[in-house]
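Sharing a structure below in structure tokens format, with a few things to ask.
A selection of the complex's chains, in situ.
Letters A, B and C mark the chains in the order given here, with residues in each chain numbered from 1 onward.
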Amino acid sequence: MTETTTAPLLSAQGVGKLFGHVRALRDVSFDLHAGEVLAVLGDNGAGKSTLIKALSGVYDLTEGRLRVRGEDVSFGKPADATARGIATVYQDLALVDTRDVAANLFLGREFRRGPFVDRRRMYREAERILDGFTIKLPSVRVPIYLLSGGQRQAVAIARVLVGGADIVIMDEPTAALGVQESERVLRLVRDLRDAGKAVILISHNLQQVWQTADRIMVMHLGRVAGIRRRADSTVEEIVKLIVYGDPDTERDPDGAPDAGTGEAGAAPDRPDGGTAHDPVKDTDRRAAS
Amino acid sequence: MTAGLSAHSAAHSPGHPAEHSAAHSPSRPAVRSFADGLGVLNPAGWFGPTRPSGSGRDGRRRTADRLLDLGIYLALVALVLYFWQASPYFMTQRNLLNVGAAVAVTGVLAAGMTIALIAGQLDLTVGGNIALTSVVVSLVIEDLGWGTPLAVVVGLAVGVVIGLVNTALVVGVGINSIIATLAMGIVIRGVALISTDGQTKPLTNLALPDFLQDRPLAIPTSVWILAAVFLASWVVMTFTRAGWHIYGVGGNPSAALRAGVRTKRVYAGVFVTTGVLAALGGIITTGTSSSGGPNYANGAEFDVLTAVLLGGIGLAGGSGRVQRTLAGVLVIGVLNNGLTLMSVNSYYQQLARGAVFVLAVVLGAVGERRRAR
Amino acid sequence: SGGTGTSTNAGAASGVTYTAAEVAAATGAYHVTPLFAVPKKLPRKYRFAFLSPGLSYPYFATWSDGMKAAAKFYGVDLDQADLNFKYDTELDQYKQLAVKGPQVVGSQPMNDATYQQARRDGVKTVLIDGTFKDVPHFGVDNQQVGKLAVDTLVPAAKARMAAAWKGRKVDVVGLTSPNCSDCDARVKASFAEAEAQLGIPAAHTTMLTPQGQDPTTSAGSTFNDFLTGHPDDAVLVVSYGDEPVIGSINAAKAAGRGGDVLAVSNGGDSAARLALRDPSDKSMLVAAVDFQPYAEGWNWVEAAIATAMGKPFATFSTQRVLTSANVDRYYPKDGTE
């Protein structure tokens, strides 16, 4: 929808990652443009988290290259990615429970005034940013462990806004949220997009993806199974890509022996491509670093 | 928002009524819409560890709980008041300065240990470090005749080296800091013993003792050093980026790394700090005892740990305050001083110290529980 | 050296000062010989301070008991601090006691910083079992203790070396304690003396630092290891105290090496006295140098009173050596307790 012909903000070319002898990613290539939301889908172990960790500087690549705004980059540590304008909302939120909201928002990029941190400025800025969210936080001086899950999620997302990054990566930002809260996060994603940022959104909720994404990249066993513009694809095609890594394969009929507990009137046992299907639902483990 | 939801919310964050959000004129329209539902969610939190919540922010907290939170300060005040009425010698300027001088070395070490614990680490080499530093400083002054200022620099360098070796083992090799520093402590004391063949090395050049026994503005140098160390620790931990990063790394190392904090560098800084502070303790010891001894500060790491734990620091990292540690150190110092002034039998002193420690941690645990209720 | 002259009966006009008999009666089984005839009416109320090396160690605890008893007897105030073997904290501990304005402070050992501070405070010092600069002192210091042990050993050792041990290599083993410089110093003094008096070269001396939960057992197993490693040697044993020597004797007995060991223990604690009474130890335990810690503690108060009054005190004449022959005489009550 907002895809342009300008140079991509971020571009991955033939990216691969080996853990010992486990090839978690191979030959992953894609472009990401300003003002678009790219959703990444895939079954458990497909390599989604590994990919975003590579993009965030948590892992270094074993193969391929990354370009940001046309320049080759190599991330040795997360700070390098941050410096290139990439901000990540990790699924475990990556907050320091014992520290207050402001300290978390500015962790790693504290404002300074001479040799000291500028606490007043950080508290002021933190209030400003979170006021922008109109979120009900008791105060920006409350430690994270006193916050509710939704408040924490908001703080984690607000970190993205602090850095002024223009590439935002979110790993299952709604996994822990209920109906209304998920909606608000998705609205923020669209707002970011509309503000000209590029967003990578990992989710297992096809319905949410459909509401939000401009393009969808499906991963399967560490490869890119396919990249589709949402407007040009169907849920059925995406589900097939997720499950078989291929839009055309029909399910192998003896994959799982039928238990024969047949239940008249019950919903079908398997995804049949109906729009009601929620194909993949997953919780990432606490991110390793 | 339904009435039910906002009532629910109000129960948990009373100071922040739901109407709050309506009063804003948001400055960033792009994110303005991400909003009001987030404040009313399950306040117990979903992802994090199950820490107490909710009740921590309500009105009831401001009574007994606050008192329990102030526990160590109250204990200090109570002890001071008790000894004041119990001994005519206690509340004199001279005696109070003696308390300060007596806890100087423990206090300097405790400041370092507090920083290490905030970073989620432990440094058990400090006893060996003091011994080695005192021996090295004495040997440099006496046998090499290099002069006291240079000897002090060499002593601090010993602390830096020990800190770097600890860093290499903990960060480089990846050994748990308790184990790594316990082992290194044995090695370091071995080196100290070998350097003087087990003997105490007395100083004949008295520049260092004279410096430490000097009393600028009527306050002993060692008390000045203690105050400076705590002031500096407090400033660093509260007002500098380094301190904020230490809290961050201790509270959630992986999050701090991903937030761009150079965690290895932070750990190295912490171990070098504990090493240098222990070396400073060794230098003070050399001065106040006019000698270097390979047996000095035997088991000091556990005495220091006791003082720090008395201050109520969390063992999990990411929390703790140097000012509480100072209070813990002073509680021990006042207790030792007061009991000695009152000529309490040394065995009963030991019992009293243990009992105060048990009492302090029991009160701390009770406070923690009330908060978690 | 410290006290000069003998004042025990100098001013002993009846009723004016305590007599030796009165002191002996007051100290009962310890039978203390006074170092100074303390006036029954002291010129003023004295206050003394003593820095004890470590009251959890029985020897020093007994010292402390003797001091407390003497202070009570003579009517002086005594404050004690426990260094808990952290000798590096001596100055701080001294300062805490100095708040009460004592006339005399004592310790063992004393470091220069404390000495200087006491001088600045105008507090006199009296050392016990150690020397430092010009400080009045009595008792025996580490060098003397180490020498005394060998002095005590020499006759028996020479006899053995001329007979049963003729032609055998003779080692000197010094049992010390972890983290105790004074213990090491005593042992090393013995080594030097053994070289001087018996011609045993430094290469044949070994300092052992037993590791374990109690001094007797740990010294026993470590000494056992030494005997195992030196199956043909004869061994002279010295130590800083009694318990390690008892441990080593037990080990030698258990290893069937009773004939290869001669030992002298230091202190004369109950453990040594028990061993001296044990006939099976007789051939090995030559003697226990009796430091009479209770008497020393008592005497320190007398020396402190003398020093405070600006008077000299008598030379301490310990060097009482307990043997199986005399132990019952000096400690008649031991066996019946």
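FYI, a residue touches a chain if its C-beta (ideal position, glycine included) is under 8 Å from a C-beta of that chain, and two chains touch if they have at least 3 such contacts.
Note that the structure is a prediction, hence the values are computed from the model and not measured.
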Since only one copy of each chain type is displayed here, what is the full stoichiometry of the complex, written as a formula using these labels? A x2, B x2, C x1
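Criterion: only the chains that are shown with their structure count from here on.
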Per Cα centroids, the chain farthest from subunit C: A
Quick check on this structure: which chain has its C-alpha centroid closest to the centroid of all protein C-alpha atoms? B
So what's the Cα centroid distance for subunit B and subunit C, whole Å? 41
Just give me the whole-number Å value for how far the CA centre of subunit A lies from that of subunit C. 76
Residues of subunit C that touch at least two other chains are none
Among subunit A residues, those touching two or more other chains are none
Touching residues of subunit C toward subunit B in the complex: what are they? 52, 55, 79-82, 85-93, 95-100, 111-113, 116-117, 179-181, 184-185
Flag every residue of subunit B that touches subunit C in the complex, lowest number first. 89, 92, 94-95, 98-99, 101-102, 104-105, 130, 134, 198-200, 202-203, 206, 209, 213, 285, 287-291, 293-298, 336-337, 340-341, 343, 346-347, 349
If we count contacts the way the header does, which residues on subunit A are in touch with subunit B in the complex? 56, 58, 77-79, 82, 88, 90, 92-99, 103, 107-110, 112, 115-117, 119, 128-129, 131-138, 142, 144-154, 157, 159, 161, 176-178, 180-181, 183-185, 187-188, 191-192, 194-195, 286-289
